[in-house]
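Note that this complex is displayed minus one protein chain, with the remaining chains in position.
What follows is subunit A.
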Amino acid sequence: MKRRLLLLLPLAGFLLLSGFLYLGLSLDPFHRDSALLAREFPAFELSTLEDPEAVVDESLFQGEVTLVNVWGEWCPTCKQEMPQLLSLAERGVRLVGVDYKDTRAKGREFLEEFGNPFEVNIFDPEGDLGFELGVYGAPETFLVDSDGIIRYHHTGYIKPEDVEQTILPEVRKWQ
């Protein structure tokens, strides 16, 4: 009997480990959020896509709830996301773009082709701001409240149904 209990030991150890792995699984997706949520939008100083001479910084987000979308011409998913962003802009949501790891010419071409829902586009060719934001890739979207605090983080493509179901309710919540 004692030997049999001993033989069950590996199984018990494994079950314990898988319990933790399961917990880890449900923990982690929120990890990256919690690192940014309720924090101020990171400080930056970059030119805009529209005008190489104009310099913008984090004060851009003072006074109004803003949806910050990280995109790039090189990102095919961003193209699919544009209709959703355009419809959000039509409904009065203020949008600011971050043109991430791109060239000016390509970025402008992209907006001409797919429409421009953004009030202004921060030009981030080296990905410095993206790094501060902890962006893994594009598209990623952040909701910043009128005090410049990040309130919501959407990783990946905003699906058509996300507009009504998640993004708009979040925007209204912080307005």
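Simple rule for what comes next: contacts are C-beta pairs under 8 Å (C-beta built on N, C-alpha and C of every residue); 3 or more make two chains touch, one makes a residue touch a chain; residues count from 1.
Just so it is clear, contacts and distances are computed from a predicted model.
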Complex member absent from the view - protein name from UniProt, among "Multisubunit potassium/proton antiporter PhaC subunit", "Cytochrome c-type biogenesis protein CcmF", "histidine kinase" or "Phenolic acid decarboxylase subunit D": "Cytochrome c-type biogenesis protein CcmF"
Residue of A:Leu8, A:Ala38 or A:Ala54 touching the missing chain in the full complex: A:Leu8
Hidden partner interface residues of subunit A, rising order: 3-4, 7-8, 10-11, 14-15, 17-18, 20-29, 31, 72, 74-76, 79-80, 101-103, 125, 127, 136, 155
